[in-house]
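Read the structure below first, then the notes.
Apart from one protein chain that is not included, each protein chain of the complex appears where it belongs.
== chain A ==
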Amino acid sequence: MAAALPLVLFVLLLLGPVGRGHAEPPRDSLREELVITPLPSGDVAATFQFRTRWDSELQREEVSHYRLFPKALGQLISKYSLRELHLSFTQGFWRTRYWGPPFLQAPSGAELWVWFQDTVTDVDKSWKELSNVLSGIFCASLNFIDSTNTVTPTASFKPLGLANGTDHNFLRYAVLPREVVCTENLTPWKKLLPCSSKAGLSVLLKADRLFHTSYHSQAVHIRPVCRNARCTSVSWELRQTLSVVFDAFVTGQGKKDWSLFRMFSRTLTEPCPLASESRVYVDITGYNQDNETLEVTPPPTTTYQDVILGARKTYAVYDLLDTAVINNSRNLNLQLKWKSPPESGYVHYQPAQDRLQPHLLEMLIQLPANSATKVSIQFERALLKWTEYTPDPNHGFYVSPSVISALVPSTVAAKPVDWEESPLFKSLYPVSDSSSYFVRLYTEPLLVNLPTPDFSMPYNVICLTCTVVAVCYGSFYNLLTRTFHIEEPSTGGLAKRLANLIRRARGVPPL
């Protein structure tokens, strides 16, 4: 027994160095996923997620071997003792009213919130240095984050990963709303991906398509997660997410047919060889109704149903690692087409031309029962020339009333009439169909008060100007052109001599 033990040890030692010949099972794994969601307004949302999970304890050991997990972020975690990091760059705003609830929304601009480990002594200093380093990695002005725009939330922003204590002193949050996101932020983000933009879902990330969107949000999330279901050990998870919403009218030219090529100007050719999972999900809930059907080509291999964000949804799944999906055509170009029954509506619009013709809008609408339909139109009145005003402009301007011509179903069938026999009030409108009657209604005219110019102003200006000109110019003219002559008083004249004679006779001094 005692001899067997050293023998066993010796055998184990021998096997040890031999064991390095096998490949160690990889400690990190990559999953990539794209979710395409047709939105109720006709737009299409695409959400990419690249998730690298690294089964390693970064805090405790000197790690120098990085495979899928990017070295730039791994070194950040160990140097600044991070527990969680969430950084997002967004352009645009997610319109929940038209688009439905988002998977992950981010504020417009740049947002950074970080949980530090409890071993950090000076959190503010680490925060400042961290934001400087991140500004270099992502080519953004995150170095403008300082105490004037950083807060320490006390109740929200709990850690999204594993946590065994939440002292909010180790949390910092900052938002830079002025931050622009453009290709220079996408380039380093793409370089963090294991397959960069060469294979897998990341070939679709072309900047000139991704920024021609109503909403663009890219983010990096790092957090510790459970390694297995029992949750007895910790792995690091890096999620890189990118959400874009393609506008139906700007990029789709008004048509509701979408394909991967139309959205990204690329198609999928091969999965990323480093990924353990590479899937595309297309949301096909809500389109299996009578009025509209959504057709997805090529047909999916499987579907996935689950309760997402509180509603039951169905997704068509395309697995890129499944050879049947890409095999026959060497590339995968998903196409979404809406097939709806022909519309029974009519709209005619003739826009106004200044001083030539007014607006004309005619619409044929089918009103559903027990409902209220509101039609509104915005218009502008052009500024009038001063000769075109009426003598009483303060009264306002009139807009002609709208007309509604309706065919109303009647509860009682009417009998066809002979116009000569029936009273006059029955034969106002000709009736062709006895189940409904025709009526023409008018709305009130609109009287709009518009700002009026002050018509007395030209008169006031002319008076004032003329006065000023007359006073100034007249004085100058006078001064410049008046010449002074010295006059000799005249000594004589017959009338004067006669007058002087008379004055002498009277005893009055002479002239």
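Definition applied: a residue touches a chain if its C-beta (ideal position, glycine included) is under 8 Å from a C-beta of that chain, and two chains touch if they have at least 3 such contacts; residues count from 1.
As a working rule, contacts and distances are computed from a predicted model.
Engineer: Which name from "GPI-anchor transamidase", "Protein Abitram", "Cytochrome b-c1 complex subunit 2, mitochondrial" or "Latexin-like" does UniProt give the chain that's left off?
Structural biologist: Protein name of the absent chain (UniProt record): "GPI-anchor transamidase".
Engineer: Of the residues A:39, A:104 or A:139, which one touches the chain left out of the display?
Structural biologist: The missing chain is touched by A:139.
Engineer: In the full complex, which of A:163, A:360 or A:383 touches the chain missing from this view?
Structural biologist: Missing-chain contact among the listed residues: A:163.
Engineer: Considering the complete complex, identify which of A:230, A:330 or A:482 is in touch with the unshown chain.
Structural biologist: Only one of A:230, A:330 or A:482 touches the chain omitted from view, namely A:230.
Engineer: Please identify, in ascending order, the residues of chain A that touch the omitted chain?
Structural biologist: Its contact residues with the unshown chain are 17, 20, 24, 27, 55-57, 61, 65, 91, 128-129, 132-133, 135-137, 139-141, 143-144, 154-156, 158-164, 166, 178, 180-184, 187-188, 206-208, 210-212, 226, 230-234.
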